[in-house]
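As you look at this complex, bear in mind that one protein chain is not there, while each of the others sits in place.
Chain IDs A, B and C follow the sequence of writing; residue 1 opens each chain.
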Amino acid sequence: MGINFVALAEKLTEKTIARRRDFHKYPESAWTEFRTAAIVADTLSALGYQVFAGDEVIDAQAMMGVPAAAELERHAKRALAQGANPQWVDKLQGGKTGVIGVLTCAKPGPTVGLRFDMDANDVVEAEDVSHRPFKEGFASVNRGAAHACGHDGHTAVGLAVAEILASVKEQLSGTIKLIFQPAEEGVRGARAMSVKGVVDDVDYFLGLHLGFNTKQTGQLACRIEGFLATTKLDAIFTGVPAHAGAAPEAGRNALLAAAAAALNLHAIARHSQGPTRINVGQLEAGTGRNVLPANAIIKLETRGTTSALNEYMFTESQRIIKAAADMYGVQVETREMGGAAGAENDLCLVERVEKVAEGLGIFKEIMPSCYFGASEDCTYFMERVQQRGGKAAYIMIGAALAAGHHDSRFDFDEAALTEAVALVSAAAADLLQA
Amino acid sequence: MGINFVALAEKLTEKTIARRRDFHKYPESAWTEFRTAAIVADTLSALGYQVFAGDEVIDAQAMMGVPAAAELERHAKRALAQGANPQWVDKLQGGKTGVIGVLTCAKPGPTVGLRFDMDANDVVEAEDVSHRPFKEGFASVNRGAAHACGHDGHTAVGLAVAEILASVKEQLSGTIKLIFQPAEEGVRGARAMSVKGVVDDVDYFLGLHLGFNTKQTGQLACRIEGFLATTKLDAIFTGVPAHAGAAPEAGRNALLAAAAAALNLHAIARHSQGPTRINVGQLEAGTGRNVLPANAIIKLETRGTTSALNEYMFTESQRIIKAAADMYGVQVETREMGGAAGAENDLCLVERVEKVAEGLGIFKEIMPSCYFGASEDCTYFMERVQQRGGKAAYIMIGAALAAGHHDSRFDFDEAALTEAVALVSAAAADLLQA
Amino acid sequence: MGINFVALAEKLTEKTIARRRDFHKYPESAWTEFRTAAIVADTLSALGYQVFAGDEVIDAQAMMGVPAAAELERHAKRALAQGANPQWVDKLQGGKTGVIGVLTCAKPGPTVGLRFDMDANDVVEAEDVSHRPFKEGFASVNRGAAHACGHDGHTAVGLAVAEILASVKEQLSGTIKLIFQPAEEGVRGARAMSVKGVVDDVDYFLGLHLGFNTKQTGQLACRIEGFLATTKLDAIFTGVPAHAGAAPEAGRNALLAAAAAALNLHAIARHSQGPTRINVGQLEAGTGRNVLPANAIIKLETRGTTSALNEYMFTESQRIIKAAADMYGVQVETREMGGAAGAENDLCLVERVEKVAEGLGIFKEIMPSCYFGASEDCTYFMERVQQRGGKAAYIMIGAALAAGHHDSRFDFDEAALTEAVALVSAAAADLLQA
Partner (left out) sequence: MGINFVALAEKLTEKTIARRRDFHKYPESAWTEFRTAAIVADTLSALGYQVFAGDEVIDAQAMMGVPAAAELERHAKRALAQGANPQWVDKLQGGKTGVIGVLTCAKPGPTVGLRFDMDANDVVEAEDVSHRPFKEGFASVNRGAAHACGHDGHTAVGLAVAEILASVKEQLSGTIKLIFQPAEEGVRGARAMSVKGVVDDVDYFLGLHLGFNTKQTGQLACRIEGFLATTKLDAIFTGVPAHAGAAPEAGRNALLAAAAAALNLHAIARHSQGPTRINVGQLEAGTGRNVLPANAIIKLETRGTTSALNEYMFTESQRIIKAAADMYGVQVETREMGGAAGAENDLCLVERVEKVAEGLGIFKEIMPSCYFGASEDCTYFMERVQQRGGKAAYIMIGAALAAGHHDSRFDFDEAALTEAVALVSAAAADLLQA
């Protein structure tokens, strides 16, 4: 095509960094990205994208781990106070903070989906001058939320890519679909967008992460393995209280049900087809020493290196939790609080992105392989695309880090932003061919 | 009435001892009392009683802990070889070895039920000359079975009472109902007769035991407390085997289900209304070290000082066992292997028997109270009689013992037999008044 | 002696009610009774008693369930602000809020100990006009603390008794020892005074409670049974955290240790010598769903109808908790947070008190028996007195209640105060004979 995506990206560097810092200063945690999503929607609109948001892109039933209504309300008000466009905030109500921008290119062709996640972490950001965001004045002003995973960068990259692709759409074929996802932390948000069908028409799908296991600026990893499928689950046990001295037989013991569940969950048989995990990370039960405990909650997660292995763990868990409740004659309700699928990058897509990257000449190292070893709900999109015959891949773009992901001192080398913008734009353009 | 029951009993002393020794020599354990029951039936017939046996007095569905058909068959053949009347053995088939004799007195009046148990223990009797039955030639010839609880004496007493009451029936009013019960050991037999309705017409009911907590000949205890209601239960878990190394996820672990059941059964909440007990006495599971275990059995018992307390333990147990199976995705079948009710002697009946005993002048000590502290399925009859408005009591008649009950060297002072015959005959006659 | 204790008590009625209402308005929970104890100490001093407090009457090592230093400090300051004498508050520092008054009578004689408890409950008192203390302006001003068990009345009674006995001491023989105990709620305070030896010289000991199972004014119960010995225990498990997905083997799981402890604690074998209880009332463990949980706490209590039965439960518990920690390779620390002994009233003392009560002619009903069915740490004093040859009893003095003990609407008929003052004074005088 002869488009110089590196030059286009560099032209936007200042704007991209400014956006990243703005998002960094006003971080919003999962399902409360009202301000972030409103800015995204405004920006995409201004660039000529058709914008969808709220109910249009989120299946309410499939949302997981949503904060209480009052908390959503509180965050929506904060967003307005911090300058969010009220029209969008209204559209995003109920925490449906996803946004999608669609742009039709000059000629018919494939649909290319690009996914960017927007949410911050529940972390109190470091507040001392050795932490650059604090020193330079863009540290979080929303205490308790902080962009400690780089999603501020992802969103800024997404908006720059949107601008570049819009500027060259006459030379491209097909449809550009930019997916701005809420609630990746806790792997809670992708399912609600995926179930809604937003990637059902996507032929090529790309997701990305800055940093992570590409900890040097200039690295690129496209051959990623080891996405862990996972389910995050709460089980709430409800029994009957009783005076522990006077009438123990009159109670129904939720604490013992939860304890029995925890022990037996950890005894789920290992699976011969690959690694699995189970963790009951929290158990809270009872109200007083002399009261037979009538309530309990366990918070757990299952994992597997494939969706099938995680499904095995999840199915076993469900049965065990139910049986533990039965054992003590208590009621139990389970709630899925998050989840991610297993995933495999499509090799042909990987090779195409690598070739584009080589062509750009800005990456010092294209890694021959990279192990993810964690969970990402981008996999729900990937799985859906692949199940319908499309190609999907998830890539990591190197960025030097000030501290590890989720650390209160997390920060990344902003030079990586421009590299990401160039690569993603160029790769998308490469795919947008008739 | 002026009948001298002591003299009548003494006249039968030799015959009663001979009968006891005959039963002692040919002991038959639970549900295999073919020879004993046949002799009882023949004797009652000869005395003019109307005799009912087998299906007429036993509810097959309510029989608990019955040996396998082949074993019943083997014992029936042994009984024939040891002189049992084939007609009765035929009638008793399937282990339905209960016998009832009914005699109508001269005038109308109440129905008086007397219960005698007939079965031996699964004990190998001592075989040395310091053990009187061996020395005097009436030790068990049926190795593995032995009368180590005195039921041989109970049956002999019952036949002597039958003879005496028949001889004085013209002076009595009402109906005599003599109940010869199988399978008291393991508390397995009474329920099947009780459910059949054999005591539904009984106005006064008496059961007895020689020895036990009245360990001196000449003692008598009528004010007995502490009958423990109990249920004996087997739970058989069936899972799916798998190679423990190659495919652990393919199995369904019956061993862990049984282990979880055992632990949680012992955690059943204590009851504020009185003492309860639970014991998983046996657990057998698995076939090999490297095979995921697909089968398991637990043998347990629950107890309570009342039927309601035992019912609480039993109900909890049932739910826990089912839930333990569900927890590991295995099947479970539970079988009731025995049981007894709680019981309370009717005080007015107790006082009447004590008065009769005083009148006879043969007891050195009438105990003011006596704690049973064990289970007796005679309680099923007592409960049924009382539920229908009748009066019931269980008494203990003192007998010096050579060794404790169920000991391989158990033997008792046969002088107690005559005292028992006199008392039971006299008490029955006292009740058989218009 | 010819002293009219009823008249003496009635003369103090107004003052006693006023004191009770003052204590009610300024309630102080366990180990923070700085103001209450200071008033008690001032009053006893003024009456001529020799007063001991703080370190003199409390063994610091034996204090259980003491609040953190900062909280003690906060409450001490509040007491000063609410008028407590700074000299006493200083002496009571560290929560050693016990006070003892000693008065020597005219002639030598026995030592009579009377015990009154002073602490309030951790309850938010009802604040509406249907609740008399609120309506009449003496409801708690220390939000979160409330006299919902009548200890305000106990303390007021104690001070009136102190005044009456001081006024008649010339007619009495022996020594009066008035024990004002902190921290009865949670059964935390008596042990620290008992271990200090404060009742080691006591020949006759009386403790009392208003209301409880004597719910009508005018009732009296001296023949009390069913004191439950108890131990309140916390077990704090400390393991090692680990990422549940990345390195589960690197952690040491405190949650599973606590769960295993809870289940197996409830499986402690029932005891044939009498009722026992175990309750793990609370379990809190873990910090996040995806972190192998490194910390856990269980809060439990054991009980038994005798000290020996509770000791059995406690000893078993200690071993099980330690083993559960070992099972998961975690550390555990156990802390005794409260406790009470079993107890039996001395019958001769009971009869003497009943005779005094009959003589006073103010009680409508002297109950033939009364089941306590709960725990009271007054039993520590009773046990200690009895072990050293003295006589001890605990009595209940009827009071009509507005709501049950520990209820936010608890209040009692203040007419009971005068009856209690009269009885306790008269009973003490009866015992103070040479």
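Everything below uses one rule, namely that a contact is a pair of C-beta atoms (placed from the backbone, for glycine too) under 8 Å apart; a residue touches a chain by one contact, two chains touch by 3 or more.
Keep in mind the model is a prediction, meaning the values are calculated, not measured.
When the full complex is taken into account, the listed residue touching the unshown chain is B:301, out of B:119, B:163, B:203 or B:301.
Among C:232, C:271 or C:409, only C:271 touches the chain that is left out of the view. The hidden chain makes contact, of the residues B:92, B:157, B:179 or B:256, with B:256.
The residue from C:27, C:98, C:133 or C:251 that touches the chain not shown here is C:251.
Chain C meets the missing chain through residues 246-251, 253, 256, 260, 264, 267, 269-273, 292, 312, 316, 319-320, 322-324, 326-329. Although one chain is not displayed, chain B still touches it through residues 228, 230, 232, 244-246, 248, 253, 255-256, 258-260, 262-263, 266, 277, 279-293, 296, 299-301, 303, 337, 373-375.
For chain A, the residues touching the chain absent from view are 263-264, 266-267, 269-270, 272, 275-278.
The definition used in the following text is that only the chains that are shown with their structure count from here on.
Under the touch definition stated at the top, chain A and chain B share these contacting partners: C. Closest chain to the protein centre (all Cα atoms averaged), using per-chain Cα means: C. The chain with its C-alpha centre at the largest distance from the centre of chain B is A. Put simply, the C-alpha centre of chain A and that of chain B have 70 angstrom between them. Per-chain Cα centroids separate chain B from chain C by 52 Å.
Computed from the mean C-alpha positions, the centre of chain A lies at a distance of 55 Å from the centre of chain C. Residues of chain B in contact with at least two other chains: 264, 267, 269-270, 272.
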